[in-house]
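The complex appears here without one of its protein chains, the remainder shown in place.
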Amino acid sequence: MDILTLCNMASRRLNNWQLNELPAPSTARALLVFVIMVGITPAGAMWFESSMTTHMLVQLPLLIVLGAVCYQPKAQLNSFLTRIDPLGAIAFICYTGWMLFWMLPLNLDLATIEPSVRLLKLISVPIGIGCCFRWLWHQSNAVLKCVVVFETWASVTRLGWLYIESPLQLCSSYLIGEQQRVGTLLLVISGISATVAVFYSLFGSFNKKNDSTLAKSTSNG
Amino acid sequence: MAVYAMNIVLSLSIALGLLAWRTSNFSSFTYETDRRNAVEARPVQLSDWQLQSSNGKTVYLSELSDQLLLVDFVYTRCPTICRALGSRYEQLQRVINSSGNTQITLLSISIDPIYDTPQQLNSYRKRHNGLKDTWQLARPITDHAFQTIISETGLRVIPDKFGGFTHSDTIHLIENRKLTKIKPWSSTDWENIILSGKNS
Partner (left out) sequence: MSITEATSNSVEDSNTHTKNHLNLVKLYLAIGILVYALMMIAGVALRAAQGASYLDMNPQLFYQIMTLHGAGMVGVTGLAGLAVNWYFLSRHVLLSTKIFLSALLLSLIAVAMIIGSILIGKFAAGWTFLYPLPAKSLGIWSIASAVTFAAGLLVLGVAFLLVYLDMAIAISKKYGNLTRGLGLHMLFGRAPVDTSHPTTVVASSMVIIVNVAGIAVGAVVLIMTIANLISPAIAPDALLMKHLIYFFGHVFINASIYSAITAVYEILPKYTRRPWTVSKPFLAAWFAATFMVMAVYPHHLLMDFAMPPWAAIAGQIISYTSGIPVLVVTAFGGLTLVYRSGIRWDACSSLLVLGLFGWAAGVVPAVIDGMIRVNMVMHNTLWVPGHFHFYLILGMLPMVLGFAAYLTTNGEQGKSNKIPVYIYAAGGITLCMSFLVSGSLSIPRRFAVHQESWQWLGNVGAIAGTTVLVGTLLIALPILFRLPGATLSAAR
């Protein structure tokens, strides 16, 4: 078996992976509520916010992913959203805006100090980033999806590099050594995701006509 | 479609507006700069901090604050930035003495009150050739006093991995118990303030 076959198999697996393999929205919703509750309680907040790594690379991603997974609007809300944002552009702005907002060291610091900002984080991250991402994914065409993924990847890379390069302690709540560790981790994430994306786009099978299972699942979705 | 375009522009401007507001027109991206900008925009009225001075007596902020107070936060075991702050105070004290301005007092407050006894504070000043008349050292004696100082100045003190602390290297200007300016220790504004006798 040569490398091409392996790549093909791996990316075919990735390609066949469908949204319905995600946990059910109800489970996700329960998990999200749990994570938010833990985030509010002093002990939980302390645990999540005690280190930059758990704060940025555990709590925030958890909130984003659970927010995206549990997103399941009722028909009324859905038709309202379709009417005001048919192409997902407003969701894109919302998503980018909140991403930028929570990438600012200032807000990360304030979330550890001020309970109101902490609450804002626990609400705005799942909704403003997670749900908006899902809506945007649902509404936009393939090119825009790729642009969103591309820009998100680029931002992770930029942030990682900035954290490593900055001689300043960007977050007053975290030591500079920790900042550099988070930077390194962000670059590792960026490297892995870039590799996956390259393999997926180069070797993935997108020829839907020849793939009956895929054709079926697309018509369902 | 026109309505949609308008909505997009609207949401874009709301997003940009909120970000601009949050970052004081894209000038403060970190907590530290935000703290400085906020104080500059709106001076903070301080409560009457209770401190123990380096001669062992209890002093209150109100007793010191009839003049301009320059306040920095240090701990005497600090191997890095507090030494720079100490040298800076030594420099500023020379400027004060040569200017003849008696309306200015330098104050160093310890952020490690358990270790920094009055003796330790005195020896820190001695290390930096400080004179008692214009350079006061003090520590908050109760936990409540310490927390008040932290919350009113917005100072962040976090323990590092070597038994010390990481903290802001800024100097704070207090006039009539009002915090009016926060600037880096290296800023030349401090000389100007001493020489002109007022906050420029």
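Things to note:
Think of it as A and B in the order they're written, each chain with its own count starting at 1.
Rule of thumb we're sticking to: contacts are C-beta pairs under 8 Å (C-beta built on N, C-alpha and C of every residue); 3 or more make two chains touch, one makes a residue touch a chain.
What you see is a predicted model; the values in this text were computed from it and never measured.
Shown chains touched by the undisplayed chain in the intact complex: A.
Checked against the full complex, the one of A:Met46, A:Cys146 or A:Val196 touching the unshown chain is A:Cys146. Contact with the chain that does not appear here is found for just one residue of A:Ile84, A:Ile123 or A:Leu168, A:Leu168. The chain not shown here is touched by just one of A:Tyr71, A:Trp135, A:Tyr174 or A:Phe203, and that residue is A:Phe203. Residues touching the missing chain, restricted to chain A, are 4, 11, 142-143, 146-147, 150-151, 153-154, 157-158, 161-162, 165-168, 194, 201-208, 210 (touch as defined at the top).
One rule holds for everything that comes next: only the chains that are shown with their structure count from here on.
Of all residues in chain B, only 4, 7-8, 11-12, 15, 18-19, 22-23, 28-34, 156, 158, 160-161, 166, 168 touch chain A in the complex they form.
Listed in rising order, the residues of chain A touching chain B in the complex are 84-87, 89-90, 93-94, 96-97, 100-101, 104-107, 109-110, 168-177.
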